[in-house]
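Please see the structure below; I have some questions.
Only one protein chain is missing from this complex, and each of the others stays in its spot.
Moving on, here comes chain A:
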Amino acid sequence: QNSTTLQPLESTIPDSDRFRDSKPLKLTCPSCQHFFPFGGIQSSNNYQITHSGIRCLSCQFVLPPLSVSAQLESFLRTQISQYYAGWLHCDDCGITTRQVSVYGRRCIGISGKAYGCKGIMRYLYSDKALYNQLLYLQSCFDVDKAKKRALKPLYEEFSGDVSADDKENKPSVMSQGELDALVEQNRSLFEVYQGVVDNYLEDCGRRYVDMGGIFGFMSAFEK
(Lines give C-alpha, C1' and ligand atoms only; values in the text may rest on other atoms or scores of the structure.)
Protein backbone atom coordinates (compact mmCIF):
# COMPACT_ATOMS: atom_id res chain seq x y z
CA GLN A 1 0.00 0.00 0.00
CA ASN A 2 1.78 3.10 1.16
CA SER A 3 5.31 2.71 -0.08
CA THR A 4 6.60 5.42 2.22
CA THR A 5 6.41 2.89 5.04
CA LEU A 6 9.21 0.95 3.38
CA GLN A 7 12.32 1.33 5.41
CA PRO A 8 15.11 -0.51 3.64
CA LEU A 9 17.66 0.57 6.20
CA GLU A 10 15.78 -0.96 9.11
CA SER A 11 17.96 -4.06 9.13
CA THR A 12 21.12 -2.05 9.49
CA ILE A 13 19.91 -0.28 12.63
CA PRO A 14 21.37 -1.93 15.74
CA ASP A 15 18.87 -3.58 18.07
CA SER A 16 19.64 -1.10 20.83
CA ASP A 17 18.20 1.65 18.61
CA ARG A 18 15.59 -0.30 16.72
CA PHE A 19 14.01 -1.71 19.86
CA ARG A 20 14.50 1.44 21.93
CA ASP A 21 10.76 1.78 22.53
CA SER A 22 9.96 -1.93 22.77
CA LYS A 23 8.75 -3.02 26.15
CA PRO A 24 10.95 -5.51 28.00
CA LEU A 25 9.76 -9.04 28.50
CA LYS A 26 9.40 -9.47 32.23
CA LEU A 27 9.38 -12.95 33.68
CA THR A 28 8.08 -14.07 37.04
CA CYS A 29 10.01 -16.85 38.73
CA PRO A 30 7.35 -19.47 39.50
CA SER A 31 9.32 -20.50 42.54
CA CYS A 32 9.96 -17.24 44.41
CA GLN A 33 7.80 -14.78 42.40
CA HIS A 34 10.85 -12.64 41.62
CA PHE A 35 9.81 -10.43 38.70
CA PHE A 36 12.62 -9.39 36.40
CA PRO A 37 13.32 -8.12 32.90
CA PHE A 38 14.69 -10.71 30.51
CA GLY A 39 17.04 -9.71 27.71
CA GLY A 40 18.34 -12.97 26.28
CA ILE A 41 21.76 -14.52 26.75
CA GLN A 42 23.62 -11.68 28.42
CA SER A 43 24.70 -10.80 31.92
CA SER A 44 22.01 -9.80 34.36
CA ASN A 45 21.78 -9.28 38.10
CA ASN A 46 18.41 -11.04 38.10
CA TYR A 47 18.92 -14.17 36.08
CA GLN A 48 21.65 -16.35 34.76
CA ILE A 49 21.55 -18.41 31.61
CA THR A 50 22.72 -21.92 32.37
CA HIS A 51 23.17 -24.84 30.05
CA SER A 52 19.67 -25.91 31.02
CA GLY A 53 17.82 -22.64 30.66
CA ILE A 54 17.05 -19.45 32.55
CA ARG A 55 17.92 -19.51 36.25
CA CYS A 56 16.43 -17.09 38.75
CA LEU A 57 19.28 -15.57 40.76
CA SER A 58 16.97 -14.80 43.62
CA CYS A 59 16.26 -18.45 44.46
CA GLN A 60 18.39 -20.42 41.98
CA PHE A 61 15.35 -22.07 40.39
CA VAL A 62 15.60 -22.88 36.68
CA LEU A 63 12.43 -21.78 34.92
CA PRO A 64 10.72 -24.72 33.16
CA PRO A 65 10.28 -24.23 29.39
CA LEU A 66 6.49 -24.06 29.63
CA SER A 67 6.72 -21.36 32.27
CA VAL A 68 8.83 -19.17 29.99
CA SER A 69 6.82 -19.81 26.82
CA ALA A 70 3.49 -19.22 28.60
CA GLN A 71 4.67 -15.90 30.02
CA LEU A 72 6.11 -14.92 26.66
CA GLU A 73 2.84 -15.72 24.90
CA SER A 74 0.76 -13.99 27.54
CA PHE A 75 2.88 -10.83 27.29
CA LEU A 76 2.77 -10.89 23.51
CA ARG A 77 -1.00 -11.29 23.43
CA THR A 78 -1.45 -8.41 25.85
CA GLN A 79 0.55 -6.29 23.42
CA ILE A 80 -1.65 -7.34 20.49
CA SER A 81 -4.80 -6.65 22.47
CA GLN A 82 -3.47 -3.28 23.54
CA TYR A 83 -2.79 -2.51 19.91
CA TYR A 84 -6.38 -3.43 19.04
CA ALA A 85 -7.70 -1.13 21.76
CA GLY A 86 -7.00 1.47 19.05
CA TRP A 87 -5.98 4.48 21.11
CA LEU A 88 -5.53 7.57 18.95
CA HIS A 89 -3.59 10.72 19.68
CA CYS A 90 -3.90 14.17 18.12
CA ASP A 91 -0.58 15.80 17.27
CA ASP A 92 -2.03 19.26 17.79
CA CYS A 93 -4.51 19.50 20.67
CA GLY A 94 -3.07 16.38 22.27
CA ILE A 95 -6.31 14.53 23.03
CA THR A 96 -6.16 10.75 23.40
CA THR A 97 -9.30 8.84 22.46
CA ARG A 98 -10.54 5.59 20.97
CA GLN A 99 -13.19 7.31 18.89
CA VAL A 100 -12.58 7.46 15.17
CA SER A 101 -13.94 10.11 12.82
CA VAL A 102 -15.32 8.90 9.48
CA TYR A 103 -12.26 10.64 8.01
CA GLY A 104 -9.91 8.70 10.26
CA ARG A 105 -7.13 11.23 10.62
CA ARG A 106 -9.39 14.14 11.42
CA CYS A 107 -9.36 15.20 15.06
CA ILE A 108 -12.69 15.08 16.87
CA GLY A 109 -11.40 17.88 19.05
CA ILE A 110 -12.17 18.57 22.66
CA SER A 111 -15.58 19.89 21.50
CA GLY A 112 -16.38 16.41 20.16
CA LYS A 113 -17.76 17.97 16.97
CA ALA A 114 -15.03 16.85 14.56
CA TYR A 115 -14.15 20.33 13.39
CA GLY A 116 -11.95 23.07 14.69
CA CYS A 117 -8.76 21.21 15.43
CA LYS A 118 -6.47 20.88 12.44
CA GLY A 119 -4.36 18.20 14.08
CA ILE A 120 -3.73 14.74 12.67
CA MET A 121 -4.87 11.65 14.57
CA ARG A 122 -2.51 8.71 14.75
CA TYR A 123 -2.60 5.39 16.54
CA LEU A 124 -0.62 5.57 19.77
CA TYR A 125 0.34 1.95 19.32
CA SER A 126 1.25 1.80 15.65
CA ASP A 127 1.53 -1.39 13.65
CA LYS A 128 5.20 -0.59 13.25
CA ALA A 129 5.65 -0.45 17.02
CA LEU A 130 3.81 -3.74 17.43
CA TYR A 131 5.84 -5.36 14.67
CA ASN A 132 9.02 -4.11 16.28
CA GLN A 133 7.79 -5.44 19.61
CA LEU A 134 7.37 -8.89 18.08
CA LEU A 135 10.79 -8.69 16.46
CA TYR A 136 12.26 -7.60 19.78
CA LEU A 137 10.76 -10.60 21.57
CA GLN A 138 12.14 -12.78 18.83
CA SER A 139 15.57 -11.26 19.21
CA CYS A 140 15.54 -12.00 22.96
CA PHE A 141 15.72 -15.67 22.06
CA ASP A 142 18.07 -15.23 19.11
CA VAL A 143 21.18 -17.11 20.20
CA ASP A 144 23.24 -16.02 17.21
CA LYS A 145 22.63 -12.40 18.04
CA ALA A 146 23.62 -13.17 21.61
CA LYS A 147 26.81 -14.75 20.37
CA LYS A 148 27.68 -11.57 18.49
CA ARG A 149 26.69 -9.52 21.56
CA ALA A 150 24.23 -7.71 19.32
CA LEU A 151 21.22 -7.92 21.65
CA LYS A 152 19.59 -4.83 23.03
CA PRO A 153 21.53 -4.38 26.30
CA LEU A 154 19.70 -4.81 29.58
CA TYR A 155 21.93 -2.24 31.19
CA GLU A 156 22.09 0.87 29.09
CA GLU A 157 25.50 2.34 28.39
CA PHE A 158 25.61 5.77 29.96
CA SER A 159 27.80 8.49 28.64
CA GLY A 160 30.25 9.65 31.27
CA ASP A 161 27.97 10.86 34.03
CA VAL A 162 27.03 7.41 35.24
CA SER A 163 26.98 7.22 39.00
CA ALA A 164 29.36 4.92 40.85
CA ASP A 165 26.39 2.93 42.07
CA ASP A 166 25.17 2.13 38.59
CA LYS A 167 28.65 1.14 37.56
CA GLU A 168 28.90 -1.24 40.47
CA ASN A 169 25.48 -2.70 39.82
CA LYS A 170 26.27 -3.55 36.26
CA PRO A 171 26.94 -7.28 36.08
CA SER A 172 30.30 -8.42 34.81
CA VAL A 173 30.50 -9.30 31.15
CA MET A 174 30.51 -12.96 30.12
CA SER A 175 33.63 -14.37 28.53
CA GLN A 176 33.28 -15.27 24.87
CA GLY A 177 33.92 -18.93 25.69
CA GLU A 178 31.14 -18.98 28.21
CA LEU A 179 28.86 -17.14 25.82
CA ASP A 180 29.64 -19.49 22.93
CA ALA A 181 28.86 -22.55 25.00
CA LEU A 182 25.62 -21.14 26.41
CA VAL A 183 24.51 -20.25 22.91
CA GLU A 184 24.80 -23.83 21.72
CA GLN A 185 23.41 -25.30 24.93
CA ASN A 186 20.30 -23.15 24.70
CA ARG A 187 19.85 -23.15 20.95
CA SER A 188 17.08 -25.74 20.74
CA LEU A 189 15.27 -24.46 23.82
CA PHE A 190 15.34 -20.88 22.58
CA GLU A 191 14.08 -22.06 19.19
CA VAL A 192 10.96 -23.29 20.98
CA TYR A 193 10.45 -19.80 22.40
CA GLN A 194 11.15 -18.19 19.05
CA GLY A 195 8.53 -20.50 17.56
CA VAL A 196 5.95 -18.94 19.87
CA VAL A 197 6.73 -15.48 18.49
CA ASP A 198 6.98 -16.78 14.93
CA ASN A 199 3.38 -17.98 15.02
CA TYR A 200 2.30 -14.37 15.47
CA LEU A 201 4.81 -12.92 13.05
CA GLU A 202 3.28 -15.19 10.42
CA ASP A 203 -0.09 -13.54 10.95
CA CYS A 204 1.37 -10.05 11.22
CA GLY A 205 0.22 -8.01 8.25
CA ARG A 206 2.94 -5.43 8.63
CA ARG A 207 5.60 -8.00 7.89
CA TYR A 208 4.27 -8.30 4.37
CA VAL A 209 4.17 -4.58 3.75
CA ASP A 210 7.39 -3.51 5.34
CA MET A 211 9.98 -5.07 3.07
CA GLY A 212 12.82 -3.45 4.97
CA GLY A 213 11.53 -5.13 8.05
CA ILE A 214 11.22 -8.53 6.51
CA PHE A 215 14.75 -8.42 5.13
CA GLY A 216 16.06 -7.21 8.42
CA PHE A 217 14.33 -10.11 10.09
CA MET A 218 15.73 -12.62 7.61
CA SER A 219 19.22 -11.30 7.85
CA ALA A 220 19.25 -12.56 11.41
CA PHE A 221 19.38 -16.05 9.98
CA GLU A 222 22.05 -15.40 7.40
CA LYS A 223 25.48 -16.27 8.69
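Operating definition for what follows: a contact is a pair of C-beta atoms (placed from the backbone, for glycine too) under 8 Å apart; a residue touches a chain by one contact, two chains touch by 3 or more; residues count from 1.
In this section, contacts and distances are computed from a predicted model.
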| item | value |
| --- | --- |
| Per UniProt record, name of the chain withheld from view ["tRNA methyltransferase 10 homolog C", "DNA replication complex GINS protein PSF2", "1-phosphatidylinositol 4-kinase" or "DNA polymerase alpha subunit B"] | "DNA polymerase alpha subunit B" |
| Listed residues A:19, A:47 or A:83, member touching the removed chain | A:83 |
| Residues of chain A in contact with the chain not shown | 1, 27-28, 30-33, 50-53, 55, 59-71, 73-74, 77-78, 80-86, 88, 95, 97-106, 108-110, 112-115, 121-123, 127, 130-131, 175, 177-178, 180-182, 184-189, 191-192, 195-196, 199-200, 202-206, 208-209 |
